[in-house]
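A single protein chain has been removed from this complex, and every other one stays in its place.
And then chain A:
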Amino acid sequence: MVFRYISRKIVSAQNRNKVNHDAILENGGLAISKNLEENLDFIKSAIGESQDLKIHEFAFGEHNQFSGALVYIDGLVNTIQITESILKPIVSNRKKYKSLEELTISEIRRSILCSGSVTESNLFSQILDGCLSGSTVMLLDGFSKGLIINTEMWEKRDVTEPQTETVIRGPREGFTENLRTNTTLLRRRIKSPKLRMDHMTIGHKTATNVCIAYIEGVARPEIIELLRTRLDSIDVDAVLDSGYIEEYIEESPFSIFSTVGYSEKPDVIASKILEGRIAIISDGSPFVLTVPMLFIESFQTAEDYYVRAFYASITRLMRIFCFFIAVFVVPIFIALSTYHQELIPTTLLFTVATAREGTPFPALFEALVLVISFEILREAGLRLPRAVGQAMSIVGALIVGDAAVSAGLVGAPMVIVVAITAVAGFIIPSQTDSISMLRIIMMILAAFLGGFGIAIGFLGMLVQLATMTSFGVPYFGAVMFSRDQQDSFIRMPLWIMEKRPKNIVYKDKQRKEVIIPPVKSDENVKQKGQDNFDE
């Protein structure tokens, strides 16, 4: 059976020890020899006859008696920097070195090179790694050590306004694909010396740089430890986006709800870090992950904190309401029109029945057709170029919908209900996927069991949500009665929220010491203002 096969696979994968796949890495364990030619040949054979591998041989010393070579990958390095700070100083150096004994590697490093970050290594593996991640490797004849000089520079995207999570009021910067830019964006927001950025490399082949950012004392050490072990145990050859990492570190891989948060905006990530969460920045992805994630975070947006508390609370309540609309309205409509007609007000019943009359399919099928065709349209609109996408949605929504109703294939009320649901689902972007799936599950339950089915489905959903955890933190966290309520269904004014979320934070709990309401204006100031006004 397919299921048995899959489950056997999963278990065996869990039991398997970590194996080293990469032959190159094994070979790379070799030490560098003293012969420059040999070394260069080895590098060539390891990287292959790639066009972008550049080997620049040069001679230096008083009589050009020493020879060396620079190895780098074209396009990853700053060639001006190589010329100015490596080649020029070393070639134009007129100091008299008589023999190799006088000229040591550390001497070169200290007194000749004008480069900031230089490391020594005698292992091929490190040299290859450095070379492939944008450093320039300097090998000298007669030395069994190489210098890895940081000369990274490549084409990268500017910091732009993110396509998702647009705000009307608030910062407009977004993360880019470059890890260093992203960490800079965070550092610029949190200038505390306690902000930690731990680096690690994941992926046998891609060797993607991954950075976990947190504030020491605010983030819980056990969660950091848990995250580290999970990241360390990732056994994969490629990490091309943070989404790859998400799938490996989440706690409920078979749940339809995501337990890892993400955002494209540095201000959002900074605020999550300040709440005690840990950010995972992956090179090559503008989406930064945060753990632990609570369910209520799906309903929070960046703008909630930039506009005044009342409006923010109303919109947040509306988002929660929309979640229910998006999941339950179609199932309820199906249940009412196939099982509980007595619950529909009489006049409405006639309207619905009139529209139902003559449509050939049962209500479930009708709804499924509409919901699935909506998903198809959405997907098509996403994948197509933007200009065509609009035409798509017009054809899909207006023409097909209208034609389906007037041809009598579906009833008009069903179209309205599905359309409302679809729009409501878009209000909560991070739960759109779970909403789509829940909706279909609920629809089937409603069609088979009516209102009873919806109740079962709702309870099942609640049980699932309440039992889930994200990195040991209850997923339903802030929904329970606790101080975290001040930032869950509604958002209290910022000056009331004096503590960080209870379940997440470690020792440094206070955002500030006491609640100080905004100061009322002094009588004198008032009087002065009045005087000015009178004048």
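Observations on the structure shown:
Note that in this section a residue touches a chain if its C-beta (ideal position, glycine included) is under 8 Å from a C-beta of that chain, and two chains touch if they have at least 3 such contacts; residues count from 1.
The rule is simple: contacts and distances are computed from a predicted model.
This figure omits one chain of the complex; the name its UniProt record holds, of "U32 family peptidase", "Ger(X)C family spore germination protein", "Diguanylate cyclase" or "NADH-quinone oxidoreductase subunit H", is "Ger(X)C family spore germination protein". Per the touch definition above, the residue from A:F124, A:F143, A:Y339 or A:F374 contacting the chain not shown is A:Y339. When the whole complex is considered, the residue among A:E49, A:E357 or A:E513 that touches the unshown chain is A:E357.
Residue A:G408 is the one among A:G116, A:G408 or A:P429 that touches the chain missing from this view.
Along chain A, the points of touch with the absent chain fall at residues 3-4, 7-8, 10-11, 337-339, 341-342, 346-347, 349-359, 362-363, 405-408, 412, 444-445, 447-450.
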